[in-house]
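Report on the following structure.
Shown here: the complex without one of its protein chains, the others still in place.
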Amino acid sequence: MPTSESYLILATIMFGCGVFGVLFRKNLILVMMSIELMLNAVNLVFVSATQTLGNVDGQVMVFFVITVAACEAAVGLAMVIALYRKYGTIDTDFLRVLRG
Amino acid sequence: MGLDLQQIQAFLDNEFAVQLIATAIKFAVVFAICIQVPPIMIWVERRAPALMQRRKGPNRVGFFKLRLWGLLQSAADAVKLILKEEIVPRGANKIFFQIAPIFGVIPALLIACAIPYGNDFQLFGYNIPLSIVNVDVGFLFILAVSSLGIYGITIAGWASNNKYSLLGSLRASAQMISYEIPLGMSLIPIVLIYGTLDLNQIVIGQSNLWNWGIITSPISFMIFFVCMFAETNRAPFDLAESEAELVAGFHTEYGSAKFALIFLTEYVVMFILSCLASTVFFGGWQIPFVPHDTLMQLIGGLHIPVLPYLLDLVGWGAPFLSLSLQEMGVHSLIASLIGVAVLFIKAGFFMWMYVWVRWTLPRFRYDQLMSLGWKFMLPVGLANIFVTAIIVAILNFK
Partner (left out) sequence: MTQLHLFYVFAALVTFCSVMVVGSRNPVTSAVFLVFDLFLLAGIYAMMEAHFVAAIQVLVYAGAIVVLFVFVIMLLNLEQESHGKVRVSIPDIVMMGITGLSFVIIAFLVARVPSMATVGEMTPEAIAAAGGNTYVVGMVLFTKYLWPFELASILILLAMVASIVIAKKDKAAKPGRRRTVNANQ
């Protein structure tokens, strides 16, 4: 039986990969994939907490996280398509209308 | 004989080892059956339209006087496909082009693990289920893994670097996502009625002809039946490979063994969905009007001393010669195997329906397909869930 710490370490690695992708990748779709990666790291912590704490609320939370992730992906990808139609690119370096 | 009876006894006492061996045997048999489905189906798919169109179809391949109604044509085709040269188009993404067919076939074979092919049987004092993995969320497992089958088609079309392939794969992915929703919704009333996600429990719940899924929830069956064709990209929904517009759709660039793998995937998914349809709506391995317990009693009382005679030849069978099947402890195994045969007959009917529909109905237009999925199947599926839930709640009201 793996310890709860090993799950946390795995989740940390995944979350770190996600943060790296959001900060350094320039393709908007890859940024969104990195966000999915981070959400999954959180899900892993929830499910492992279910096991260590003897409480199934964590699994219900995962259900909600997946719901929100699906909504986020649908709306986000719609925005990506709209951006591509307008500017012909989805490179975050060029999408600086707000001077960010 | 080199085998020691005590050794065998010691082996049989180890439950893990027995279950492991049983699982390995089940794996091998299911894999062998899945591999055998495409050649037979290709033969049916050539001979059946020939029958409908009053011509003969391929019936010449064979050796000496052995023709077998052209059944060997499929074997010849398989050999031809495997021996051909592997060609990768110049502009294609080499890695994804090679592994896309594998992406397709893995989910197809994984779903095959969750179907209950027969009832659990007792052998050597152990309860051995006749599905390979016996997950308590069998339903969700099948839906989940079958949704992974999209990747094989999508990536195959994208990696070919061909506009027809890309269009075909875009169509296929949009179509399969759209029809997965009504497919899932058509199964929810069944879960509500039988109160379990375990497929074997659902089959046990359909012990009588009046309890079959098609009687208790006919609208579900209609939705499921249409979605079966859409999910496998078969006619009349074969827009992903419509020859007239897209050459051959997502597998335009494929040849040789990779094409064989794509074909294998398509027919295995058809077979598994046929098994699922008969499991959920047509009583699975149950024989109508013959409950499983009655069948077990009938078989248990029989004296068929073939196996003891064979064992007697090597000097072991003498104590078994006068026993009935029940006293030998194999009656539940034989009853379960009869159940497997019954399931395969029911699934064979659906396989025939696939061929029949393909050679009867013309292809849909793409917007018709989408509006059928989203504007008709989805609302009907939702209404079906709602009505079924109310009826189930009233019937269970205490």
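Worth pointing out:
Going in written order, the chains are labelled A and B, and every chain counts its residues from 1.
We take it that contacts are C-beta pairs under 8 Å (C-beta built on N, C-alpha and C of every residue); 3 or more make two chains touch, one makes a residue touch a chain.
For clarity, every value in this text was computed on a predicted model and none was experimentally measured.
Considering B:V135, B:V340 or B:M353, the position touching the chain not shown turns out to be B:V135 (whole complex). Residues of chain B in touch with the missing chain: 93, 96, 135-137, 140-141, 143-145, 147-148, 150-151, 154-155, 158, 166, 169-170, 173-174, 177, 180, 197. Residues 1-2, 4-6, 8, 10, 12-21, 23-27, 29-30, 32-34, 36-37, 40, 43-45, 47-57, 59-60, 62-64, 66-75, 77-82, 84-91, 93-94 are the ones on chain A that touch the missing chain.
One rule holds in what follows: only the chains that are shown with their structure count from here on.
If each chain is reduced to the centroid of its CA atoms, chain A and chain B end up 35 Å from each other.
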